[in-house]
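A short worksheet on the structure shown next.
One protein chain omitted, others in place.
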Amino acid sequence: MAEPVTAPVADRREGGQALLTVSGLTAGYGGPDVLHGIDLVVGAGEVVAMLGPNGAGKTTLLRALTGLLRARNGSIVLRGKEIGGLSAHRRSAAGLALVPESKGVFPTLSVADNLRVNLPRTRPVERVLTLFPILRERLGQLAGTLSGGEQQMLGLARALLREPAVLLLDEPSLGLAPMIVDLLFDTLDTIAAEGTTILIAEQNVTKALELATRAYLLDRGRVGWHGSAHDALLDTRVADTYLGIADGDGPSVAAE
Amino acid sequence: MHAFVGYLVSGLANGSVYGLLAMAAILVFKASRTANFAIGETGTFSAFALYGAVALTRLPYWVGLLVALVAGAVVALATEAIITRNVRSALLVLIGTLGISDVITGINTVLWSKGEPYQEPSFPQLPDVTLGGVGISGQYLSIFAAVVVICLLLYFLLEHTGFGLNVRAAAEDRDLAALAGVNVRRCVMVMWAAGGALAAVAAVLVAPLSALNVSLMTPLLFNGYAAGILGGLDRLPGGLVGGLGLGVAASLIGGYLSSTAEDAILFAVLIVLLSVRPNGLLGRRVVQKV
Partner (left out) sequence: MTDSTRGPRRLPPASLWPVALSAVAIVVALTGGSFWEYLVGLVLIYSIAAIGLTVITGLGGQISLAHAAVFALGAYVAGILGTRGLLPFPLTIVAGALVGVVAAAVIGLVVGRMTDLAFAIASFGVTIIVQRIATTFTGLTGGFEGLNVPPPTWGGLRLTQASLFGFVLVVFLLSCVVGRRLATGTFGRTLRALSSSKVAAASVGMSGQRLRTTSFMIGGSYAALAGGCYGSWAGYLSPDQFGVSLAITFLSAVVLGGMRSVLGTVLATAVLLGVPQSFQGAGQWTLIGNGLLLVVVTLAIGSKLLPQPVREKLRGRFIPRRAPRPADPADVATAAFRPPASLAVTRQPVLSVRDLSISFGGVAALQSMSLEARGGEVLGVIGPNGAGKSTLLNCVTGVYRPDSGSVTLSDVDITGMPAHRVARAGIARTFQVPQVFSELSVADQLVVSHPTTQGTSLTARVLGTPGARRRAKAVADETRQILDGLGLAAWANEAVTNVPHGSRQLVQLARALVRRPQVLLLDEITAGLPGDEANRLADLFGYLAQDLGIAVLLISHDVPLLMRACDRVVVMDAGTKIADGPPHAIRGDQRVLAAYLGTRQATHG
């Protein structure tokens, strides 16, 4: 396996001081390690994209960060506090909110109940409804009856209500129609512009890089590359990892 | 006609007890996707606790009831801590809770088998009522009243409190609930404790009707589970409806067909129903994901 290549850009300062620092994170499910020592930094106010084909370890990393999966090694520091040893609900309280891949809602709870799960009474759900007007019309409906896009919105809304230090998104565009994906990413743009720090795992490379300031490329459980989002669009390594197009013998994918 | 109403009322009274046990079964199932076969004996243990508190140490009934509820909750929590938390396989959990059930029966026997049967202190009784010429025993009425109060209480706690919402969320999807900051472990324990307390109530209600002895709840356990499975093991109201239906059916079968083969006929019907509707009458179909 190639050594991780550091991009020549001094990118770590781009988002101000580090909010979330992951170092040497190793994790796996019962069997061998799936993640082999991940180092990753997310600065305050930054949007960081995590790219990589299926099986690269993106979901595993997010699960390890949020405590759904116990890391075997390494540290996770959030706002200067080590959270690697905490259970999932404590990490949520510490400020991590994940919208998991594809099933981010409780299907037999109403939309309103979905939003109110473990929410302090003092925090009205109103404020996210302006962001997702469609949810207002659906408040009394069971979440399981929503369309895929609406469910994704609901999952996102619930995470935002928690006012997380870092919002973690796992493949938000998965299984959504292109128009809905556009809408979703417009919303994410708004959220990011309001100053929410985001770490997003996404297969839709173009969309993710349009949103992000920096990107990490995961390849078989390692950080294969990281740098600014702009450089990622130009770097052939990203295209290689996805489509196996080597040495320019295929059409240029990302760059015109 | 009079006989019919009589059967109906006694069926509803027994059915409410099945319903309470069914709800206990459902709470446990929703919390841990498994069964607690010790729940019947947990109830018997609690009924003895009430007897001990009220008849022997002369505490007021309400204190005794509280003792019984706590006893039920504690025994259920212990079952969860010993078996369910450590054993993964649902099959082994069933067998493990059968073991716990034996242990509790054994403890009940060692403590109480000398002076059987006992007269359980009665739940505060409502007066007898005559409805359209048919007399309804106050004992039955107080059972209905107790069940209604419990159901309203559960409904309020689950549907109208923040903690209840957290519990419902944890029951539906543990990971997602934990991500939302819900302490899932605590929710699971609360559901088990509530299941034990419900079993205690069922036993405390049914004991004064018959004699309090160590096998008080043994036959009722399976009726309770049958009611829960008929209701789909999915939502609490399903368990209550299943219990009432089962109770009334049993009472009518016993009254009109055969009093000795009442439970046999009932289970025959249950088996036929379950082979036609494997997820219960009110249950939902689940798509298996591969």
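Going in written order, the chains are labelled A and B, and every chain counts its residues from 1.
Definition applied: a residue touches a chain if its C-beta (ideal position, glycine included) is under 8 Å from a C-beta of that chain, and two chains touch if they have at least 3 such contacts.
From a predicted model like this one, the values you see are computed outputs, not experimental measurements.
A.B. asks: One chain isn't shown here. Among B:82, B:209 or B:252, which residue touches it?
C.D. replies: Considering all chains, including the one not shown, the answer is B:82.
A.B. asks: From the listed residues B:3, B:92 or B:129, report the one that touches the chain absent from this view.
C.D. replies: Considering all chains, including the one not shown, the answer is B:92.
A.B. asks: Can you list where chain B touches the absent chain?
C.D. replies: 29, 34-35, 82-83, 86-96, 98-107, 109-110, 113, 218, 222, 225-226, 229, 233, 258, 260-261, 263-264, 267-268, 270-271, 274-275, 278-280, 287-288, 290
A.B. asks: Residue by residue, what part of chain A touches the chain that was omitted?
C.D. replies: 29-32, 53-55, 102, 144-145, 147-148, 171, 173-175, 177-178, 181, 203-207, 242-245, 250-251, 253-254, 256
To be clear about the criterion, only the chains that are shown with their structure count from here on.
A.B. asks: Calculate how many whole Å lie between the centre of chain A and the centre of chain B, each centre taken as the average of the chain's C-alpha atoms.
C.D. replies: 44
A.B. asks: Enumerate the contact residues on chain B facing chain A in the complex.
C.D. replies: Residue positions touching the partner: 162, 165-166, 168-169, 172-173, 175-185.
A.B. asks: Provide the residue numbers of chain A that touch chain B in the complex, in ascending order.
C.D. replies: Within the complex, chain A contacts chain B at residues 66-68, 87-89, 92-93, 97-98, 100, 103-109, 113, 116-119, 121, 158, 162.
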